[in-house]
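The other protein chains are all here in position, but one chain of the complex has been omitted.
Entry: chain A
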Amino acid sequence: MQKLFFITKRCDGCQACEVACLEKHSQSQSIFMTKMEQPSPQPRIKVKKSGSHYWATVCQHCTDSMCVRACMTGAMQYSLTGEVSHNTNKCVGCWMCIMVCPLGAITTLNEAKKASKCDLCKDEMTPPCAASCSRQALFYGTPEEYEMKVAGD
């Protein structure tokens, strides 16, 4: 299973990933129009300064996932390939997933009464957040690829 890995030491906090995510998850697919949209789209990756470094909070698609266990509607489920997929049609906004996600990677869409998290943009070759990261602080691939290509540097 491919997912997003964040490499702290490469990140300079430019937040291009947030912008790319926001655009991708907007109805208009245009960053200039997102402010006008109702309900307003939210980025599913958030970059924050933490001490002397930056940290990007994004769903890690855990294999023994707390949110899948806590979800009382069956909206959070594993896909056949192992990602944690969130079916927003089933979501009722009970925030049980937010109650248990130890990374804080799930946010609220209050207007829509739905939870929101990274869906890995499965219709793209590479998720726009990773593609937009000029410093390659976001790596999209399998854990094995991550180990081989990134962990050693």
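In the analysis below, a residue touches a chain if its C-beta (ideal position, glycine included) is under 8 Å from a C-beta of that chain, and two chains touch if they have at least 3 such contacts; residues count from 1.
Operating definition for what follows: contacts and distances are computed from a predicted model.
> For the chain not present in this complex, what protein name does its UniProt entry give, out of "Pyridine nucleotide-disulphide oxidoreductase", "3-isopropylmalate dehydratase large subunit", "Putative ABC transporter ATP-binding protein/MT1014" or "ATP synthase subunit b"?
Options "Pyridine nucleotide-disulphide oxidoreductase", "3-isopropylmalate dehydratase large subunit", "Putative ABC transporter ATP-binding protein/MT1014" or "ATP synthase subunit b" narrow down to "Pyridine nucleotide-disulphide oxidoreductase" for the missing chain.
> Hey, which of A:L4, A:I45, A:V84 or A:C101 is the one touching the hidden chain?
Going through A:L4, A:I45, A:V84 or A:C101 one by one, A:C101 is the residue touching the chain not shown.
> Among A:C14, A:M66, A:A112 or A:A131, single out the residue that touches the unshown chain.
Here the residue in touch with the unshown chain is A:M66.
> List the residues of chain A that touch the chain left out of this view.
Residues 8, 46, 48, 50-51, 53, 55, 57, 64, 66, 68-70, 72-74, 89-90, 92-108 of chain A touch the chain absent from view.
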